[in-house]
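Heads up, one of the protein chains got dropped from this complex, but the rest are sitting where they should.
Going by the order they are written in, the chains are A, B and C; count residues from 1 in each one.
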Amino acid sequence: MAVSVQQADFHIDQVLDELAAGRRDVGAVAVFIGKVRDINSGDDVSTLTLEHYPGMTEKSIEKIVTEAEQRWALMDSTVIHRVGELQPTDNIVLVAVASAHRGDAFQACEFIMDYLKTRAPFWKKEQTADGERWVEARNSDKKAAQRW
Amino acid sequence: MAVSVQQADFHIDQVLDELAAGRRDVGAVAVFIGKVRDINSGDDVSTLTLEHYPGMTEKSIEKIVTEAEQRWALMDSTVIHRVGELQPTDNIVLVAVASAHRGDAFQACEFIMDYLKTRAPFWKKEQTADGERWVEARNSDKKAAQRW
Amino acid sequence: MKLQILYFASLREQLGRDRESLVVEDPVNTLQDLMAQLASRGDAWRAVMSDNPNLLAAINQETAQADAPLNDGDEVAFFPPVTGG
Partner (left out) sequence: MKLQILYFASLREQLGRDRESLVVEDPVNTLQDLMAQLASRGDAWRAVMSDNPNLLAAINQETAQADAPLNDGDEVAFFPPVTGG
């Protein structure tokens, strides 16, 4: 398991080179990348600022990934979440999961994302033409996390 | 939509740079990578040879992706499937899907993979210590495709 | 009626060929008729064409069922269940 909270962007080929490196029995890798959109709730977004709770963030992500490892047959997982100021089209988050089979990889990847959205202490603030505002938590994210 | 059947490997960062290039409203990218495992049905695999039906392969993949585009709100999709001789740890297939929201991206990516496995005319032959054999179609793949 | 016939994967090996141009003289209206005619070529052919629940076929690169009509110039392909991805 590799978990990182960082300002810097990530290179996916590099992440995947390190995922389950040296193992020859990986059959399936599922990856999710979340990006900054230029629009939210109808307004143009110019900058997104991501705040987090250093220490608890890493712990809560490790907990989420450990839970995924208990539920599915995984060989390795990487979670990278960026913080600080981001612009539209920038990457925000990457979740990559390696498994023997695609069902496990897909489900674990989606599970980790759903829980990241509802349990990891990150907060987004958007700068729009009308000023800045904190992004509100979505009911759809709560529901997505309750599926599991 | 970009569909390619090729011998050459792919670079994921490059694929993702071209996916929905220029769009600033992509919020979610789901990627699946299938890889050659060193073991199958209990035997060590040294080489995997992938045969396909040129022409029909591309058409059937385009059909699968078009179906996904009708069912989910997608912004772009890329499918790359390798053919020829591959070794354990080599990439076989990549499916990448861009959407505004993660639910659409995940579902469309998994749908495309399930249908690729059951409808696109590719055939795998394995070289093992005991000689070579054609890989048999799996019931679990049929079932996975019937979910949708 | 002239057909282009393709064989893939294990079928290609069992039948010892990957393609052939076939001029059909007896009436061959459907894929089923063509399969019956090919089956009469001998044991290997019968095994593939008539005693094979796993046989798949395509006409002009579209998956086809046994009752699908055949036309002059069609490309017909026979193959086993697919195993890509």
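As a convention for this text, a contact is a pair of C-beta atoms (placed from the backbone, for glycine too) under 8 Å apart; a residue touches a chain by one contact, two chains touch by 3 or more.
All values derive from a computational prediction rather than experimental measurement.
Peer 1: So there's a chain missing from this view; which of the remaining chains does it actually touch?
Peer 2: A
Peer 1: Among A:H11, A:R71 or A:R119, which residue is in contact with the omitted chain in the full complex?
Peer 2: A:R119
Peer 1: Among A:V29, A:V93 or A:C109, which one is in touch with the chain left out?
Peer 2: Only one of A:V29, A:V93 or A:C109 touches the chain omitted from view, namely A:V93.
Peer 1: Which parts of chain A face the unshown chain closely enough to count as touching?
Peer 2: 34, 50-53, 55-56, 59-60, 81, 92-93, 113, 116-125, 134-137, 141
We adopt the following convention: only the chains that are shown with their structure count from here on.
Peer 1: Counting one step per pair of touching chains, how few steps separate chain A from chain C?
Peer 2: 2
Peer 1: So how far apart, in whole Å, are chain A and chain C when each is placed at the average of its C-alpha atoms?
Peer 2: About 49 Å, centre to centre.
Peer 1: For chain A and chain B, what's the span in angstrom between their mean Cα positions?
Peer 2: The answer is 23 Å.
Peer 1: From the C-alpha centre of chain B to that of chain C, how far is it in Å?
Peer 2: 27
Peer 1: Would you please write down the residue numbers of chain B that are in contact with two or more other chains?
Peer 2: Expected reply: 34, 113.
Peer 1: Which parts of chain C, given as residue numbers and ranges, touch two or more other chains?
Peer 2: In chain C, no residue touches at least two other chains, as defined above.
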